[in-house]
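One structure is given below, represented as C-alpha cells, and several questions about it will come after.
Note that one protein chain of the assembly has been removed; the remaining protein chains are unaltered in position.
Right, chain A next:
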Amino acid sequence: MADTDEPEKKRRRVVELTEKMVVDGGSGRTCEWEGRWNHIKKFLERSGPFTHPDFEPSTESLQFMLETCKILVIGAGGLGCELLKDLALSGFHNIHVVDMDTIDMSNLNRQFLFRPNDVGRPKADVAAGFVNSRIPGCCVVPHFKKIQDLDETFYRQFHIIVCGLDSIIARRWMNGMLLSFLVYEDGVLDPGSIIPLIDGGTEGFKGNARVILPGMTACIDCTLELYPPQINFPMCTIASMPRLPEHCVEYVRMLLWPKEKPFGDGVVLDGDDPEHIQWVYQRSLERAAEFNITGVTYRLTQGVVKRIIPAVASTNAVIAAACATEVFKIASSAYIPLNNYMVFNDVDGLYTYTFEAERKENCSACSQVPLDMHFSPSSKLQEMLDYLTESASLQMKSPAITATVEGKNKTLYLQSVASIEQRTRPNLSKTLKELGLTDGQELAVADATTPQTLLFRLRFTS
C-alpha cells in the first residue's frame, strides 16, 4: 500500500464509523442497533432527481416516522398482516389495527402472523402481539372491534389510514368518515383536514391498490361502478329449475333450511359449522340427484354458503407492499404518491395497469351537493327505496328515509329496527304526494354504507 493512500483510507474509515454511530445516537431509543435503518435512511437523508417537490433530506424524518407518525391499519387478515409487517419494517412504530374477526384455520395459508394454536382468538390482538415481539420498538395497538364501533375522535388521531378490507360497505363507511373531517373555508378545502386513505383489495390472483386524498382525488363512491353488485341466482331457477350444482346448494340454504330448521328453531345457518355444512351438502346432493345434476362436492357447498373468495399469500403480499410503499411516500414526502389507482393480475405473466380514477361530479359521498332524485308525485315510496338500493352509483343496503313534513321530522321508512319497520311499512305503498312530500324538498337518507346521512333533493316530474 502506497503511503499516499493511507490518509485517504483513514479518512474514509472515520467517516464510515461516524455514519454507523449516528444510528445509535441521540434519540434515547434503547432497542436500536447499528445499521438498523440503513435501507430506509437513503431515501430520507439524500436528495435525488425524482423526489417530491416538497422533499427535504433530513435526519429528522426517520424520528418523525418512528416516534410521531400514527398509522391506522383496518383489517388484520390477508392484507392486514402484510401491512403491519411492511409498515413496521419501513420505520412506522406507532400503528393501530382494527379487526372484528377471530382466527380461522383457513386463514393460515396467508395470514402469517397466526398459528394453529391461535384459532378462535381475535385477529387484531394476535397480529399486534406477533409484530410487537418480532420488531423491537414497534408498538401496534389492537382493537377487536367493528370499524363502526369507533368514533371520530379515534379516527382523527391518525396521519394516514390504510385499508385491507374484504367488504365494500366497510370501505364506503371509512370513506364517508374521512370525508366528514374535511373543512372548507370560503369554499376552499383546508389541506390540514385531509387524512389520506390507502385502500387495497385482492381476489385470487387479482388485486388493486389506490390512494385516496379525500376532497381532492376520486373517493370510493366516485368509482362505485368498478365494484359491480354481486349477482345472485334468480329465485325461479333456485326454486324450480336448477341447472348447476350451485343452484342446488342455494335451494337448500334459502328454502330448505328455513323450512326444516334442522338444528332447532331460530338456529341460523353457520357456514363455519362443519355439521351445518354437512347437512346442506347431503341435502344438496339429494336435490342434484333429482335433476340429474353432477358436481356437488363438500368444497363447492361450503364455497357457495360462505361466498368464499379464493385467496393466496402472494397476491396479498404484492398489494399490501404497494400500499405500504404509498404510506411511506406520503409520510416522508420522498416521492410523488401513486395517482391514483393500480390494478394487478398475475394469472398470465404479471400485469399491472396504473391510471387516474376521476372524481364523479355528482358523487353521493364527496360532491357535497345534495343529489337530485326525480319521481312523479304519484310514485310510491317503494320505488324510491328500489332506486336507492339498485342504482349502480348508490348501491345502498337498507336505507332509512326521513323528511321534514309540515315542520316535523318524519321517518318515512326504516328497516333496521323491527318495530319501526312494521310501523312505516305501509308508507311503502303510499304515493309521495300522499306522504306529504313537496317538490324541491330535502330528504335525509341513512345507510350502513356511510357514517353520515346523505341529503337528497326531491324533484317532481309531471
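As a convention for this text, a contact is a pair of C-beta atoms (placed from the backbone, for glycine too) under 8 Å apart; a residue touches a chain by one contact, two chains touch by 3 or more; residues count from 1.
Keep in mind that, in the parts below, contacts and distances are computed from a predicted model.
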{"item": "Name under which UniProt lists the unshown chain, selected from \"Dynein light chain roadblock\", \"Gibberellin receptor GID1\", \"NEDD8-activating enzyme E1 regulatory subunit\" or \"aldehyde dehydrogenase (NAD(+))\"", "value": "\"NEDD8-activating enzyme E1 regulatory subunit\""}
{"item": "Omitted-chain contact residue, chosen from A:321, A:371 or A:448", "value": "A:321"}
{"item": "Residue of A:120, A:192 or A:310 touching the missing chain in the full complex", "value": "A:310"}
{"item": "Full-complex contact with the absent chain, from A:185, A:265 or A:348", "value": "A:348"}
{"item": "Sites on chain A contacted by the missing partner chain, in the whole complex", "value": "12, 15-16, 19, 33-40, 42-43, 45-50, 82, 85-86, 89-90, 105-106, 108-110, 112, 116, 134-136, 204-205, 209, 237, 241-244, 291-293, 299, 302-303, 308-322, 324-326, 328, 335, 338, 342, 345-350, 352, 354"}
